[in-house]
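What follows is a structure written as C-alpha cells; I'll ask about it next.
Here the complex is missing a single protein chain, while all its other protein chains stay put.
On to chain A.
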Amino acid sequence: MQDPRVVVEVNRVRKRFMGATVLDDVSLQISLGDRVAMMGPNGAGKTTLVRCMLGFYHTDEGSIRVAGHDPVAERVEVLRHVGFIPQLPPPVKLTVGELLHFVERSSGTSAESIARKAGEMELDVAKHSQKPFFKLSGGMKQKLLIAIALARKSRLLIFDEPTASLDPRAREHFYELLQSIDYEHAAIYITHRAEELAGLVNREITMDLGKVVVDERI
C-alpha cells in the first residue's frame, strides 16, 4: 500500500535520446510538504525528469507514479494534481480570455480565482483579456502563468526557472505568493539560483550526467 503522502515516486528510471543516456537509474520520492530545489548544470537531466513526471516522455526503464498514477497511461488523472510553469512563456496565440477559458474548462479552475492571483502580482487580467497572450510583455506572461498554476491548487507544483523573465519587484511578489500558499502541497523548483529560494525550500536535489548526486534535507 503506497503512502498517501507520497506525491511523486520515481523508481530506477532510465531515459535515452539517440543513444545518449539522459536519465541514468534515477530514483526518488517527493511527499506532500517537500519543497525541492532541483539543481545541476545544463544537460544534467532536470527538465527531462520533470517532463517524464508530466507524461511528455516515455521512460525506457523503470517507473514513475505521480499522485498514484502513471503519467503516460493515466495522464489526465496525473495532470489534475499538477501545476506547471515552463521556463519560457510559450507563444500561445490565444487571447488571455481564451487561455483562461481553456484553463477553466479543462481543469475546473475559475477564471476569477486566476484573476485574483494575478492581481496579487499587480497584473490586471481584465484589462488584457482581449490581447493575444504572446503579445503581452515577458513579465506579464510569466505572471499570468504563475497565477494560473497557483490558482489551480495542485498537490504538486513544478516550476522550471519561474522567475527568469521577472523583474526584481515581481520576483519579490512571486516569492510572497509562494509563502502564502495555504494548502498542503509539494513543489519542485528547477533553478540555477538556489540563494533566491532560501527559506522557501526544505530539500535540495542536485543532478549531474543524468544521476541524482545530492539529495538532502535543508
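Simple rule for what comes next: a contact is a pair of C-beta atoms (placed from the backbone, for glycine too) under 8 Å apart; a residue touches a chain by one contact, two chains touch by 3 or more; residues count from 1.
The criterion applied here is as follows: contacts and distances are computed from a predicted model.
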Identify the UniProt protein name of the omitted chain, choosing among "ABC transporter permease", "CO/xanthine dehydrogenase FAD-binding subunit", "SufBD protein" or "PASTA domain-containing protein". "ABC transporter permease"
Residue in contact with the excluded chain [from A:P91, A:G119 or A:G199]: A:P91
Where the missing chain touches chain A, by residue: 51, 54-58, 75-77, 79-80, 82, 84, 86, 88, 90-94, 98, 101-103, 105-107, 132, 145
